[in-house]
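Omission of a single protein chain aside, the complex is shown with its protein chains in their original locations.
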Amino acid sequence: MNAPLIGARIPRKEDYRFLTGAGQYTDDVTLPGQTYAVFVRSPHAHARIKAIRTERARRAPGVLAVYTGEDIAAAKLGTLPCGWLITDVNGQPMKEPPYPVLAQGKVRFVGERVAVVVAETAAQARDAAELVEVDYEPLAAVTDATKARAPGAPVIHDIAPDNTCYVWALGDKAAVDAAFAKAAHVTRLEFVNNRLVPNAIEPRAANAVYSRAEDSYTLYVANQNPHVERLLMTAFVMGLPEHKVRVVAPDVGGGFGSKIYLYAEDVVVTWAAKQLNRPVKWTAERSESYLSDAHGRDHHTVAELALDRDGKFLALRVRTTANLGAYLSTFASCIPTILYATLLAGQYTTPAIHCEVTAVFTNTAPVDAYRGAGRPEATYVVERLVETAARELKMDPAEIRRRNFITQFPYQTPVALVYDTGNYHATLEKAQKLADVAGFAARRKASEAKGRRRGLGYACYIEACGIAPSAVAGSLGARAGLFEAGEIRVHPTGTVTVFTGSHSHGQGHETTFAQVVADRLGIPIENVDIVHGDTSKVLFGMGTYGSRSIAVGGTAIMKALDKVIAKGRRIAAHLLEASEADIEYERGVFRVKGTDRQKTFGEVAFAAYVPHNYPLDKLEPGLNENAFYDPTNFTFPAGTYICEVEVDPETGKVTIERWTAVDDFGKVINPMIVEGQVHGGLVQGIGQALTEVCRYDASGQLLTGSFLDYCIPRADDVPSFVVDTCETPCTHNPLGVKGCGEAGAIGAPAALINAITDALGVKDLPMPATPETVWRALRTH
Amino acid sequence: MAVRVSMKVNGKAVSGEMEERTLLVTFIREHLRLTGTHVGCDTAQCGACTVIMNGRAVKSCSILAMQAEGADITTIEGVAAPDGTLHPMQAAFKEHHGLQCGFCTPGMVMNAIDFARRNPNPTEQEIREALEGNLCRCTGYHNIVKSIAAGARAMAAAK
Partner (left out) sequence: MRAFQYHRPASLAEAAALAARPEAKLLAGGQSLVQAMKLRLASPSDVVDLGALKDLAGIKTDGRTLTIGAMTRHAEVAESAEVKKAIPALAQLAGMIGDRQVRAMGTLGGSIANNDPAADYPAAVLALDAVIHTNKGRHDVGTFFKGLYETALAPGEIITAVEFRIPQRAAYMKFKNPASRFAIVGVFVADFGGGNVRVAVTGAGPCVFRQTEMEKALAAKFDPASVASIKVSPAGLNSDLHASAEYRAHLVTVMAKRAVEAALK
């Protein structure tokens, strides 16, 4: 083949269907005889259910059924499981209150599902849902995690009388205390990492059908990991044989974490499909997404950094209260612990770190992973502290970072991780050049001349992707494996279908994975198709989260490719009457070394399926291989973001004037796609810092329940970005890749708040830095 | 009560019976089974439902189907040439990676086509302002803006 495919800006294979309206998202799936479900949701944050009267709803036109928690209990459905068991500081397991799919006796957040109405049309179901009468006895509610632990706070679950799920810690407390005792300087910050709503533009949806003929179910669902959804649903909730349920996640319109989980609605429609022997479809309205999708972040943190006189970091002490919401969502427990505290070393040699996390139940929607999941929170802690320390010590913020960068790899952090490789000086230096940091002083002057303030902020983030290995995760409480599976099906003519357990909902797997396969096999990319998202096609998979797809899913495919090529060599050896050891494979051709005797990949594939001249005594016909890959370590992408803002002091409005991102993702398969991932992540991070916050009032009503009140960034809120990369390949996977899906969201908030506080000359500013927040900071300063 | 509505969609006369409360987007998606037009919100903010009606981009989630009686409507399915060749705006989105999950994409493309017809050589700022009614959560807009700039130029050149 010609130009190498790895590293090429190949336009995406999936684009054509999306651009022509031919994508098939869950709500586009129409099944014969389909019915529609509408959920009746709790208007109270905390209440006892005294009675539910469904008669009027049942009699309404078109209604087929109304189910409540009682029906679910009678059917003996289980509760929604949590996939990670955290063990607390006293060696006790976390508190795991049951999370019923329809409320049992009590509701614990506004939007909790109380009943479901199924009708012939969506409008009829909605009309009838208004007729379901629920008698509630409202109870006092608590939404703020710090208040939920106070004495006398309303008790949300009987098994957690202090509303505490766990208190967990990581690191050497004694060493940290000792370092603080002798520190020349301590920088302290106390802040909230604001609660966010992921807001994939496609709302969640599910459409389930039951076949009496086969006694089997098919669930179409907007989900990021269909095999995990199936495993959790069959084994933990419905008690169904796993092979009788097919889960299809067709085109999925963004996830960002929110579509990882097994949700109650998915279970209810699947169950109801059998009760009614009709397909049952549910599509969330956006207001339901706000109420019932898992939210993200919501930490209250006190963080202190101890430094010596020269700005060397001596120790880091972090105390975080994490709001888990009313119930444990699928991966809720590991986000503020395993995926947070372990990242607190950042890019620095801080020798001692201690982090204590208190996870608390409140009367709010469950909180789980949202793009970055723990790592943005950790980066925010580290990078805000570092920048603040530099200001307090009157040091250049880049210089203080340089003094503390890790330069020797592998590096064992004091918070459990081992970084395999990195080059933090390189990303910082390149970013400074691209951002023209040298010219900042002049630009600041020019802004000031117009009556504006200007500021510059850095963030040097680190991320851990492709959470692994399974054995270690298991010892930390994971209840699932963390490997990935891939299968290469070579067709008789030499074209290839690749099955991956990873899922694409915007990431472009159909292109990047095809690049990897076509490059390795030396065949045209048009001859490679990627299949994902269907448990009946893909052998197994853990899906897509934590920027793991290329590092873990890509490696599984590479392993399967190795097997394909190994078998191909044996077939070629036979066809060429040579010894297997003499066969080399390059650019789509098996060749006897040092000769021009060769067979193309297609010829070998054909021989495998038409085995007339074939070593059937030694080799099975066919060319189809699969592989499972369990990584030996995380990968560690890292980079530097530099943000420059201008502030209008009269209104407090912040304008992002320049944004430079230099990331080290290891080997880059398709720079165009990687840049796109960075852009998207950056804007979500900018959203967190500038515009987005999910607010409940004290009684537990959601105040930001639509796009009218919850502000996700629009095109005119953000600039174009300068994005570049440095490449230090990952040392423990064959592609040398690290992952790029979350970096932007991880690094952006700290860079932006660092820039705004620089412009204003204030120490700290709460997120989001809305115009009024900024205006107030200026007034009181 | 059932009423009848007739309009032209992607050049073809169509009609259907439905409840009076049916939204235009519901008529398009469920009666005509043109599922390229999406629904991303219930407050008219996201623009995923954008179609061109009588020559202007509109949000089909905020219009009753009956309001479109007699109208001439183009949806994303009606944009490419009959042989499947992409419209210059669609091609520009592909070339500049202006889409990721694809869910906002039909609305973006429909709005962009109407915008570019009125403004063949827009500035970056004009493009960003023209996207006020379209939310994308994936791309960070960077490549959408590039795509529209290129698509507008290509449309002007194709005239």
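Letters are used for the chains, namely A and B, taken in the order the chains are written, and counting of residues starts over at 1 for each.
Heads up, the rule we're going with is that contacts are C-beta pairs under 8 Å (C-beta built on N, C-alpha and C of every residue); 3 or more make two chains touch, one makes a residue touch a chain.
A quick note: this is a predicted structure, and the numbers were derived from the prediction, not measured.
Q: One chain is left out of this view; which of A:Gln347, A:Thr691 or A:Thr757 touches it in the full complex?
A: A:Thr691
Q: Of A:Glu190, A:Glu586 or A:Glu772, which sits in contact with the chain we cannot see?
A: Only one of A:Glu190, A:Glu586 or A:Glu772 touches the chain omitted from view, namely A:Glu772.
Q: What residues on chain A make contact with the chain left out of this view?
A: Touching the missing chain: residues 123, 127, 130, 287, 650-651, 691, 695, 703-704, 707-711, 717, 770-772, 775-776.
Q: Using the touch rule from the top, list residues of chain B that touch the missing partner.
A: Contacting residues on chain B, toward the hidden partner: 1, 3, 19-21, 23, 42-45, 47, 50, 53, 56-59, 61-64, 66-67, 69, 111, 114-115, 130, 132-134.
Quick note on the criterion: only the chains that are shown with their structure count from here on.
Q: Where on chain A is chain B touching in the complex?
A: These residues of chain A touch chain B: 11-12, 14-25, 27-28, 30, 123, 199-203, 251-254, 256, 283, 285-287, 505-508, 672-673, 675-684, 706-708, 712-716, 718, 720-721, 744.
Q: Across the complex, what residues on chain B touch chain A?
A: Interface residues on the chain B side: 19, 21, 29-30, 33-43, 45-46, 48, 75-77, 79-80, 84, 86, 90, 93-95, 97, 99-106, 109, 124-125, 127-129, 131-132, 134-146.
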